[in-house]
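The complex is shown incomplete by one protein chain, all other protein chains being positioned as in the whole.
Then we have subunit A:
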Amino acid sequence: MPVEIGKSWADDVEELEDQGIEETVDDEGVRTVTQITTNEDGKKVKIVRKFRRVEKRTLVNHQVAERKTWAKFGAEKNSKPGPNKATTTVGENVTLKIHPGSKAAETEQQEQVKNPLAGKKVKCRLCQGEHFTTKCPYREVLQSVGIEDVNPDDVPPAGAAAAQPGAKYVPPHRTGGGESMTRTRDDLPTLRVTNVSEDATDDDLRDLFSRFGRVHRVYIGRDRETGQGKGYAFVSFEDRAVAERAMQKVHGMGYDNLILNCQWSQPREARPAPA
């Protein structure tokens, strides 16, 4: 197509686009606007929009009617009458349902979020009374017999059974202690500790749990990218009795401003599928 002299190539493109728009009005007043454009992939696209214009008549007073004829000024000077698409658009439909009590439902939900303990009984971890542990009147007395009283001497050394004089030799794997070639990780008595501080390290937890006996392995769940703790850990003991005692003592214990939660770790197969 020969380009006319004195005409910008930009105008040329616009003209081509304009050609694609067709507007028809049928008997019922439905306007059909058909637009044929080329999309980013270079394919021709036909866009059909159908709409009906509804005239709304309102009676206004003279001042208002007069103001509608005012000339535009400022940034809108010399603009065409009618809304400018650059500044005025129509948004998505929004609904306003007027009904009572929308607040009540909301606040109830809020309350639940705010106080998840509401309705639950407060139980002291020390004396089992109906108050918070920190408010416990027997705190001073009972706490001293708590976690701190674990005496390293009470902890039976691994393979103690085997070391008892006069007893028959029992292979370590039969005593429940010790480690054997055939034992896998899952066979070890493992505790799942949750609500662990993000900053806790393997060594911190090892320190904590080795008071009760020999700790085979400590694993802290960490975020793959940031390496920050996810708040749970697995602690494997060598002896089931030790693990049980550790669980009883550590469950509900305060650690780094958080209350630890300690349970038997479920083997992977037995764990219920995540919801």
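Criterion: a contact is a pair of C-beta atoms (placed from the backbone, for glycine too) under 8 Å apart; a residue touches a chain by one contact, two chains touch by 3 or more; residues count from 1.
In the analysis below, contacts and distances are computed from a predicted model.
Asks: Under which of the names "Eukaryotic translation initiation factor 3 subunit I", "Trafficking protein particle complex subunit", "M-phase phosphoprotein 6" or "Exosome complex component RRP45" is the non-displayed chain listed in UniProt?
Replies: "Eukaryotic translation initiation factor 3 subunit I"
Asks: From the listed residues A:E76, A:D187 or A:D223, report the one that touches the chain absent from this view.
Replies: A:E76
Asks: Considering the entire assembly, which residues of subunit A contact the chain that has been omitted?
Replies: So the residues of subunit A touching the unseen chain are 58, 60-61, 63-64, 67-68, 70, 72-77, 79, 81-84, 86-104, 106, 110.
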